[in-house]
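Heads up, one of the protein chains got dropped from this complex, but the rest are sitting where they should.
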Amino acid sequence: MQQLTQICVLFSMLFAGIIYTRSYSRTGTMPIRRLPGLDSLDEAIGRATEMGRPIHFTTGTGGLVADTFAAFAVLEYVAKKTAQYGCTLIISNAQPLIHPITENIVRASYYAQGKPQSFKPGNIRYHSDSMQAYVSGVWGIMEREKVAANIMMGYFFAESLLLSEGGVRSGAFQVAGTASTPQLPFFVAACDRTLIGEELFAAGAYLTEDPVRIGALMAQDAAKIAAIAIILTGALASTVGLTM
Amino acid sequence: MAAVNGEWGYRAMTFRRLAVLDSRIVYAAVFLSILLPLWRPLGLSISVSQGTFDVYEVVDSLSQDDTVIVSPSFAPSSEAEVYPQMEAILRHLLARKARVAFVNLNVEGRMYAEKAMTTLAPEFGYNYGEDYVILPFTPGLETAVASISDDFLGTYERDAYGTPLTETGALAGIRSINDFALVVDFNTGDTTIYYIQHAKPRGIPVIAGASGVTVPYLTPYLATGQLSGLIGGLRGAAEYETAIDNPGMALAAMDAQSLSHASILALIGLGNAAYFLAKRDDARTTRRSRQSNGGELK
Partner (left out) sequence: MSRDPGIWTAALLTIVVWSYLFKQNILFQAVEHLFVGIAAAHAMTVAFTNLRDTCLGPALMGDWAMTVPLLGGLLLYARFLPKISHLSRIPLAFVMGTAAAVVIRGSLGPSFIQQVAGTIIPLTSPDNVILVVGTVTTIAYFLFGRKSRSGMMDHAARLGRYIMMAAFGAAYGNTVMMRMSLLIPRIRLVFGDWLGLLP
């Protein structure tokens, strides 16, 4: 019975996702609301450009998980903007698999903006997959290169607080985003703006305008509304003594 | 006028200074609040919470024929908090004469299993191979847990030292994960969730020892009964040491932990009070200044 329920839920969500994806592809009307956190990205880029100092971007020590893929979409947006405004973008990586992907994204973004000469592979840096060593490396960048903004998007472990502490000490404007629940409190406390949980995925879908991502997000919305309805109905029924 | 700019201004300045207290003073206060009770222990007593008692009950219900998976899934960065939990629960498991299989999802797992058993095995008369086995590091985290849950003997043919599992008495009756009585995971990340997602549906109860930071993350699984017990942080380890009546390193650190918390609470209180008083005095100064200038702010 439990497995049947799981299969039903899974296929309902897949079906909803396909319907929303087709609907967006046909109409082209963005169904997702713009998140306030996205404006802070523009603010961070603007601040760094005015100050003539670099922007630092990192995806944390997490591997190739959904958060990291959403972070790639944000990176693409940031890289295009920095290429456009001539601002330096430094990227710190902790995972060997993620390093070449970030390099490709930034290179493609600079080419897309017609600024291939501004792309500097040396600014995409791999530190270590050991958390403390990676944090030490990032702290060094923040202190020495006097970054104006620190953008942390992806899947983070305990480095979240260490990185944001380093950002606070160096006076950087900080924007963070992760779906890693245990790390969210640190970002909320230490950063200027935080994309909480699935807001990061929504940001990815919004920025890329990818119909599949948008469809998936809207299917999740449908599942969440169903969950709210089930919880409320069930709780009320249980209160008045009705049980299944 | 002098009083306006002097008295209130100075008070506001004092409050403002307190609100932006030099962080080095904060570090020194916290440092001393830990050092002093370590130097002169206060002997504060601690009570065993229901959560810790639930874990104790699960372990205590095991019998001599039961085999348990113990998974040290933590790294040196949280050893101080999680290792005392592992030692306390292992002590209880060994006292119940349960056989133990150490599953290592982290590279460091084997090191912690060996460290704990070097002390505990002679104390409880446990022999390697017959009573406990250390399995090799299995990369892949969630994929590894899924693989162990689906096909235990397919995942592990040999132990960490290369001996075929068929030659180890400790796992003689084990054919699949269903033959284990319990999974005990010591985590600082998501590993407990992986066991809940892949081992628990096969009917194996899961209990966990977690670092303080992951406790809120695991609590929803405790509330729904998917996790049979959870102890959190150094405090949880100290409670477990109290429950098994074996005071250890966690209990010895509790005075320092309590006093450091008290100092942090005091600093938070002081910081907030100073912030709000400085804000209030600023508003007062502005109002008086405006009144003395006939409504115009200079």
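All chains are identified by letter, namely A and B, in their written order; residue positions are counted from 1 within each chain.
The rule is simple: a residue touches a chain if its C-beta (ideal position, glycine included) is under 8 Å from a C-beta of that chain, and two chains touch if they have at least 3 such contacts.
None of these values were measured; they are calculated from a predicted model.
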| item | value |
| --- | --- |
| Which displayed chains the hidden chain touches across the whole complex | A, B |
| Selected residue (touches chain absent from view) among B:Thr14, B:Gln197, B:Asn246 or B:Ser289 | B:Gln197 |
| Hidden-chain contact residue, picked from the options A:Tyr77, A:Tyr110, A:Phe157 or A:Phe186 | A:Phe186 |
| Residue touching the undisplayed chain, where the options are B:Leu38, B:Ala172 or B:Ala283 | B:Leu38 |
| Interface with the undisplayed chain - residues on chain A | 2, 5-6, 9-10, 31-33, 35, 64-65, 97, 100, 127-130, 132-133, 136-137, 139-140, 143, 161, 182, 184-186, 188-189, 196-199, 202, 217-218, 221-225, 227-228, 230-232, 234-236, 238-239 |
| Positions on chain B contacted by the hidden chain, ascending | 23-24, 27, 30-31, 34-35, 38-39, 41, 77-78, 80-81, 107, 136-137, 139, 142-143, 146, 193-194, 196-198, 200-201, 211-213, 215-217, 220-221, 223-226, 232-235, 253, 256-257, 260-261, 264 |
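By definition in this document, only the chains that are shown with their structure count from here on.
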| item | value |
| --- | --- |
| Centroid distance [mean C-alpha coordinates] between chain B and chain A, Å | 28 |
| In the complex, chain A residues that touch chain B | 2, 131-132, 157-158, 181-182 |
| Contact set on chain B toward chain A in their complex | 77-78, 188-189, 201, 213-214, 216-217 |
